[in-house]
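Complex shown without one protein chain; remaining protein chains in place.
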Amino acid sequence: MSFADRKQALRRSQLYRWHVSQGAIFVERAGGVFVNEYDNSRDETSAAGHLGLCDLSLLPRHGITGAGSTAWLLAHDYEPPQHPNTVVTQPNDDLLVRLSAEEYLCLRISKLSGAAYDEPPHWPGDDDGNAYPAPRADSHCLFAVTGSSAATLFSKLCAVDLRPDKFADGCVAQTSVARVNAIVIRHDLNGTRNFYVLTSTSAAEYLWECLLDAMQEFKGMPVGIAALQAVAKVRA
Amino acid sequence: MKILICPLNGPRNISEFTYGGEYHPLADPQKSNDRAWADYVFFHDNHAGIVIEWWCHTASSYWFLAERDTRTDNVVRTFPASELATSDGRS
Partner (left out) sequence: MSQVNRLPAPQGSLVDRAQTVSFEFEGQCVEGFAGDTIASALAASDLWLLSRSFKYHRPRGVLTMAGQDANTLVQLSGEPNCLADRTPISEGLQVTGQNYSGSLRRDRGSLIGRFARFLPVGFYYHAFFRPRGAWNWWSAWFRKKAGLGVVDQSFVGEGFDKQYRFCDVVVIGGGPVGMSAAITAATSGAEVLLLEEHTVLGGSLNYARAGIDANAEKLRRKRLVSEVEAAPSITVMTSATATGWYADNWVSVLCGKRLHKLRARKVVLCSGYLEQLALFHNNDLPGVMMGSAAQRLIKLYGVQPGKRAVVLAGNDEAYGVVLDLLDAGVAVAAVVDCRAEVSSDERVTAASHRGVAVMSGHAVYAAHGDHQHLASVEVRRIVGQGECASHGERINCDLLCVSVGVMPAYQLACQAGAELNYEEQSASFSITRLPPNFELGEAWDVENFPWPIFAHPQGKEFVDFDEDLQIADIVNATLAGYKHVQLVKRYSTCGMGPSQGRHSALPTARLVAQATGTTIAETGVTTARPPFAPETLGHCAGRSFYPALRTNIHHRHIEAGAQMLQAGAWYRPAYYGDDPERAIREEVLQVRQSVGLIDVSTLGGIEVRGPDAAEFLNRVYTFAYMKQAPGTVRYALMTNEAGVVIDDGVVCRLGPQHFYVTATTGGVEAVFRKMLQWNAQWRLDVVLMNVTSAYAGVNIVGPASRAVLEPLCTGFDVDKTAFPYLGVRRGIVAGIPAMLLRVGFVGELGYEIHVPQHCGEALWDALMDAGESAGIRPVGIEAQRLLRLEKGHVIVGQDTDAMSNPMELQMQWAIARKKDFFVGGRSLEVLERRPLRRMLVGFCANPAGSVPKESHLIIDGDNMIGRVTSCAWSPSLEKIIGLAYVDPASAAPGSVISIDVDGRRTVSAEVVSMPFYDADGLRQAL
């Protein structure tokens, strides 16, 4: 599938042009355009095991906030994390992040495998008591930083100790990365270290450049979602 | 770089926080004469000793309070705003 004519897509990652310049081969997932791989001879799967950076900005996400959020989630078969700043994988493989006592963020990781986008079956509407939807699909961009050197990479950008033994799988940090506010989520992919990073959509290009720059030292590189999915399977 | 312990996010560098001024209970504008109101708005105690201050963890927009000793810059404790006495009058 070619997305050379951008006018086909309503939702466009801020990094689309950068991906094109790097020979990206695109694929449609969940109604958005993702990089499947970059058109070169590099082994992105092994890169993802060492240090890879993947743009998932168009992955569907939902937010919920308000005093009734936890109750609403429980009533609708979600499994909300017990504590703020932790993440729990839902039965359908989506990730539910608890940001504070009554604020959650849902990353619809499960949607990476299908092309079509479907609305979430259960999400609060405008008049659903004291739980309100938050427009999280567009407020943030979303990157995955994978591989054994990922924590070391972050030590050049972020003052929180994200080393494996200090920041366990399932931990979340709301902090500053390269001087922009960010949410860092550790969610390993079948044993491969993996961090999801969310920052303001407007800062997407800025943070992407910072990450690429910081990665050079460790020979990291951008990868497509194919590599991400391969890494998740290989170790399974 | 000083560390401040955010009740929501744990210990973080002070650079992750925004200072929100000294805490003082809200004055009732109706019951304050001009002089008392001006004092409330413009005068700060600048007390040498333990003061209560507003701090916001910027990345999570989370407000909390800190008891800080202005003589030593030592933060005695931090606590969520929900622990404040609810004698603010306005709610």
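Each chain carries a letter (A and B) given by its place in the written order, and its residues are counted from 1.
Keep in mind that, in the parts below, contacts are C-beta pairs under 8 Å (C-beta built on N, C-alpha and C of every residue); 3 or more make two chains touch, one makes a residue touch a chain.
From a predicted model like this one, the values you see are computed outputs, not experimental measurements.
*Asks:* Can you list the shown chains that the absent chain is in touch with?
*Replies:* Contacts of the omitted chain with visible chains: A, B.
*Asks:* Looking at A:92, A:113, A:148 or A:202, which makes contact with the chain not pictured?
*Replies:* A:202
*Asks:* Among A:92, A:113, A:155 or A:190, which residue is in contact with the omitted chain in the full complex?
*Replies:* Residue touching the chain left out of view: A:155.
*Asks:* For review purposes, identify every residue of chain B that touches the missing chain, sorted by number.
*Replies:* Those residues of chain B that touch the unshown chain are 1-3, 14, 18, 20, 26, 29-30, 32, 34, 37-38, 40-42, 54, 56, 58, 61, 63, 73, 81, 84, 86, 88, 90-91.
*Asks:* Taking the full complex into account, what residues of chain A touch the chain not shown?
*Replies:* Counting only chain A, the missing chain is touched by 6-7, 9-14, 17, 32, 57-58, 65-67, 126-127, 130, 132, 134-140, 155-159, 161, 163, 166, 178-180, 200-206, 210, 213.
Everything that follows uses one rule, which is that only the chains that are shown with their structure count from here on.
*Asks:* How many angstrom lie between the CA centroids of chain A and chain B, rounded to a whole number?
*Replies:* 35
*Asks:* List the residues on chain B that touch chain A in their complex, please.
*Replies:* Chain B residues touching chain A: 1, 8-10, 12-13, 15-16, 57-60, 62.
*Asks:* Once bound in the complex, which stretches of chain A touch chain B?
*Replies:* Where chain A meets chain B, its residues are 84-85, 99-100, 159-160, 173-176, 181-183.
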